[in-house]
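Left out: one protein chain. Kept in place: all the others.
Note that the chains take the letters A, B and C in the order they are written out, and that residue 1 is the start of every chain.
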């Protein structure tokens, strides 16, 4: 591959040549290890952020927003003066301010006791606008709150380590997956990709290969699912030692998706395993047991348990 | 398969070795026969539970929640005393408590008659918080109520028994499926998996095989759909007698999914048949008839009717 | 196929034997021609019905529901008598009834003017329940209203007639499809199935065959899409004359689905063509034209225009 265009760093989507050794592509928590710069669109993420921020921050924001918005309207009412309202008696200054502040709060929430009420046209119109503003912004606040509450909470669990161990007559690369929730997941599909990085002259070439799985789809996953890539002669892992993988900066990325039957939505997760997270000559310990009554007892928090075998 | 790693109970996802004979994997109602323990995440299921609990319990919970929350706010109002409110006259004790309790109820529902109204700043602020709390929590209550009402009610019906009977020149394993609702279901897809369990030394080995179907997908299912697995030489059921199936603890799991055109969502169902639920030398009786006007009359509640033939 | 089990009317899902000639399976409007009896589940369809009834009936139902529910609460208020309310003066009988009826209406809508307000505990509690009931039932009413408004309106248009005509060197069965809305539809997929019915002794045997399409999937459909089934030797339509199709009660069922990008949902439609609706020796007239500026002008209401050729 001595073509000049490529040497300067071509970008074909299938492999890439970069000037430095890079960190892992995908962090164990599934996030990408990439810094985006020069964003053209900046308004995105507001909705996403509001849906994902901690509930306490979210509620503080909502309450803060309404007390703040109401403050703006209160200034308007204050400027119109006590003569624009009934029920404020002969209040002046702060007393009158608090009267209209709470009047505003009763308006934006559409409670409207009427103990203080606008008599002036301008005060009435402003109150009408505040009520409409309240209804419209509450649509967003309550929609978000319900969206947060009803969003799929399905969570895939990945084994902390991947293993390379005996599988029938061959060696195999294996990762264990389980459903962290009680939701029933159906139509599961997994795919595993390996990234190698090789130093060539001044560049590091990154190559991606799909690791073929013994079983790529399953209908449902009541227990765990062990993804098995048998290391045949065709496998990019064939005759690669632990040291080979380390030297090549191997990163094995695992992607899984499934259908969450409680929420009627597709969900997905991803993670990756780098060299230190791939254990050789190991096997997974079963994470469920059967008892004498024929029950199957599953321990989803034990899917990472492995057993290391003597090298043969 | 005498490899030592496996004998100690390896877990490959393709087959498993367990220490006891187990109950069926899937119950006739489609639930899994598995006990989950040591859950890491406990907060899941609240939404799911609220959506699926009986409507009477759900409404009681909602009403109870509002009367309860309002009680908390009422304590606050009560502590502020009668001087913080107008419209309570010279009420004291219980009389005043009920005044503020109903005032609170009028506030949380944003009705706000104003016959009782806060005059004090603290009472006004507390009422503002109650009104906001009402709006936000009603978002959850009404969202859930609508979610319950609008959730897909499509229901697959499976024949009570599966049969093994003549199909053209061969024997076939057959299950009958119908749509229990009037919703139109499209893009249906079925899959059938058999589980065998064989005793080996101290372990029971469970093996899973896919049973190939004559037709795996159909576009729509106005009547019933009989899933047909022809028992050829390649079938795991080939030359298995009733006794063989019983001894091997055979369990045949059926999974079906389809698109519900009324709710624009994917729906799925599963069930399984164990030995006592598989009838040999039988055929399904048609569950619809035609009349002289050319009408097709379908009886979805008759899909389980079978006819047993003399053994030949 | 002389096996006895089948002669008595077996039901295999692949073909069926019925006692009478039947009407078409699918009506031109896409509904199934099937009568369901002995339904086990009767509560389904309420949501579906409310979403699909005419808007005028729907609004009448909503208004009727609230005026009716409020009537029930009014009886309660009426029984508590004028002493339980302030603002009713010394009204009695009908005057008092109307006072509490409109008070109830102000409560269920959470308007709560307070010109009439409960003073008694029981009246206050009943009003609280009415307000809660209002909020909860309005959740259903407004959810349904919005659901009606926001539901996908995408509509597939099918040509009124199917044709059998020349396509390149062969004859082909063709149906023309278009999008009746301006929504962009993507990922379209079609399938065509033919049903034959043949009289055998006392039964009519119905057989279903898939008609292979020249193109089964397209990415988008800005204009129309002509589904083309080339009649090769493998086709069930090979060398079938118009009379053959009539005698065999042929019905050709067309199913199409696609993704509506405006509503982010899958939509589907189906129709069928029986003998009188299949025109031989015909071709479809283009339903768009180009003008001198290079514009393409599409007439979706002209997709049914065909041209009949002299028999050769």
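The definition used in the following text is that a contact is a pair of C-beta atoms (placed from the backbone, for glycine too) under 8 Å apart; a residue touches a chain by one contact, two chains touch by 3 or more.
Being a predicted model, the structure only gives us computed values, none of them experimental.
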| item | value |
| --- | --- |
| Identified contact with the non-displayed chain, of C:37, C:199 or C:289 | C:289 |
| Sites on chain C contacted by the missing partner chain, in the whole complex | 59, 62-63, 66, 98, 102, 105-106, 109-115, 138, 141-143, 145-146, 149-150, 153, 155, 157, 165-168, 174, 176, 180-184, 186-187, 214-215, 219-220, 222-228, 259, 261-262, 264, 283-302, 307, 309 |
| Touching residues (missing chain, whole complex) on chain B | 110, 112-114 |
| Residue numbers in chain A that touch the chain omitted from display | 1, 3-6, 8-14, 16, 18-23, 25, 32-41, 43-45, 47-48, 51, 86, 106-107, 110-114, 117-119, 121, 124-125, 127-129, 131-132, 134-136, 138-140, 143, 147, 152, 191, 193, 204, 253, 255, 257, 265-268, 270 |
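Rule of thumb we're sticking to: only the chains that are shown with their structure count from here on.
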| item | value |
| --- | --- |
| Centre distance in Å when chain A and chain B are each reduced to the mean of their C-alpha atoms | 26 |
| Computed distance of Cα centres, chain C from chain A, in Å | 36 |
| Residues of chain B touching at least two other chains | 106, 110-114, 138, 143 |
